[in-house]
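For this view, one protein chain was removed and the others were kept in their places.
Chains: A, B and C, in written order; residue numbering restarts at 1 for each.
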Amino acid sequence: MSVVVRTITRVVLPVALAFGGYVIMHGHLTPGGGFQGGAVTASIVALLVVVLGGERLKGAKGWLSVLEDVGAIAFVALAFLGIGATFFRNILAGSGGLFGAPVPTGPNPGNLNTAGTLPLMNWAVGLKVIAGLGSVVILLSLFGREDG
Amino acid sequence: MRIGSGEGFWGPIVWAILALGIAALGFAVWLQGRRTYKRGTEQEEPFLSGEKLPPGAPGIGGTHLYWGFTEALKPFLSRLAAFHTGFVGDYVGWLIVILVVAIMVVILT
Amino acid sequence: MGNLPFVASMMLVAIGFLALITRRNLIKLAIGITVIEMGVNLFLVSLGYVRGGIAPVYTYAPPGFKQMVLPTPQALTLTAIVIGLATTALLLAFIVVIYRHRGTLDAGKIRELRG
Partner (left out) sequence: MVHAPILAIAVPLLGAFAAPLLAKLDKRARDAWVLAAGLAVAVFGIAVAVKVLGTGTPWVYTLGAPSPGAAVTQGGFPIRIVLVVDALGAFMGIVAILAGAVGLLYGLHYLREEEGKTLGLSLLLLLWAGILGLVYTGDLFNFFVFLEITSIAACALIGYRVWESRPPEAAFKTMTMYTLGGLLVLVAVGLLYGEHGALNIAYLSKLITGSAVERLALGLLLGGLLMKAGAVPAHMWAPDAYGEAPAMATVVLVANTQASIYAIMRVVFTLFGGALARPGIGWLIASLGTVTVIVAVLMALIQRHLGRLIAYGAVSQIGYMLLAVGVAAVARGGFGEVALRGGIFHMINDAASVGLLFLVAGAIRRAVGSVDLMGLGGLGRSLRWESGFFLLGALALAGIPPLNGFASKFLIYESAFRASPILSAIAVLASILLLAVVVRAFHGTFLGPEPKEAPPSPKGMLVAMGVLALLILVLGLFPGFFLGRLVGPAAKALLAGRAAYLAAVLGG
């Protein structure tokens, strides 16, 4: 790839990573969430495929599929957390512990430490989407290579 | 054990016993034929309408059963087969047809 | 003017169906499906629009706001987008595999299964 693409990728990469992380982490406060943030982050993988070529990312496939499974299992496990009451019950909300702070009322910048299991679920979904979309992009690029 | 429909009823046990009886009868007939069967004689040769088949002649495969029936209905069946074009656009077209018909029926009745 | 988004979404759906019926390139068929999806998503989002409503984020709401845009249709749209993404990825993967086997993308020639 040309120097221009390489340089732009180097500049964009940390920004995209930070923005994707922000969207995932603020999923319970602002529009966005695991899927959107994951999609933003997965665009990095697409950039890397453009710069490096699918062949050099082949090795990441196995890791990505493991991460995808871990994300999915984490999501279902978080839903199972509430099984004492009901499936998907948000037991952490309002408990005072992790993500259990009371939600402030009125206009405010938002408290990250609220909403119970929702942020955790957003992270799980974000992980799954990053890994899933990443492996889709890599696989589709590999398809093209083998046709030659 | 019966099930009724308001019009008639259906008792499967009686039928099953009847079917088993008929099967036993058939088995008895088959055993009769079995007794006169001898391996390695003319009995093993295939015949078609009393004619001895020449070696290498095509047998009658499963697809040729009901040959007469499919032959009689051929114009209709071939049109029916041609109707299943296998082209995705046609699949979508028929989906639209079924959709429009459903909407018309729901709105008009 | 309030019905403009609905008209636009219906037009998108019509364009998509037209593409599906008339085009023969598999990639264009996949694009047609995506266009229909976008039309449906636009329909869902405009369904929840409230004139003069603000974004449904409580912490950002200015004091004395009148009403919010309905959040449920937005959640529905988001789910539909995610599902649409999965569908499109799967369709494209199948197209790649079909191309590898047949060496063509013409839907008129990919008719091994018929009759």
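The criterion applied here is as follows: contacts are C-beta pairs under 8 Å (C-beta built on N, C-alpha and C of every residue); 3 or more make two chains touch, one makes a residue touch a chain.
Nothing here was measured: the structure is a model prediction, and the numbers come from that model.
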**OP:** Name every displayed chain that the left-out chain is in contact with.
**Re:** A, B, C
Original post:
Thinking of the whole complex, not just what is shown, which of A:A16, A:L52, A:A72 or A:A101 touches the missing chain?
Top reply: A:A72
Original post:
So that we can see where the missing chain sits, which residues of subunit C does it touch?
Top reply: 20, 26, 29, 33, 36-37, 40, 43-44, 47, 70, 72-73, 76, 79-80, 83, 86-87, 90-91, 94-95, 97-98, 101-102, 110, 112-113, 115
**OP:** Write the list of subunit B residues that the hidden chain touches.
**Re:** 1-3, 5-8, 10, 12-13, 15-16, 19, 59, 61-63, 65-66, 69-70, 73, 76-77, 80-81, 84, 86, 88, 90-92, 94-95, 97-109
Original post:
Mind pulling the subunit A residues that touch the left-out chain?
Top reply: 65-66, 69-70, 72-73, 76-77, 79-80, 82-83, 85-90
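Operating definition for what follows: only the chains that are shown with their structure count from here on.
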Original post:
Among line, ring, star, complete and other, which best matches the way these chains touch?
Top reply: line
**OP:** Could you give the separation in Å between the centres of subunit A and subunit B, each centre being the mean of its C-alpha atoms?
**Re:** 55
Original post:
What whole-number Å value describes the gap between the mean CA coordinates of subunit A and subunit C?
Top reply: 22
Subject >> Centroid distance [mean C-alpha coordinates] between subunit C and subunit B, Å >> reply: 45
**OP:** Quick one: which bits of subunit C touch subunit A in the complex? Just the residue numbers, please.
**Re:** 55, 57, 59-63, 74, 78, 81-82, 85, 89, 92-93, 96-97, 99-100
Subject >> subunit B residues within the subunit C interface of the complex >> reply: 81-82, 84-89, 92-93, 96
Original post:
subunit C touches which residues of subunit A in the complex?
Top reply: 29-31, 33, 35-36, 39, 104, 106-110, 133, 136, 139-140, 143-144, 146-147
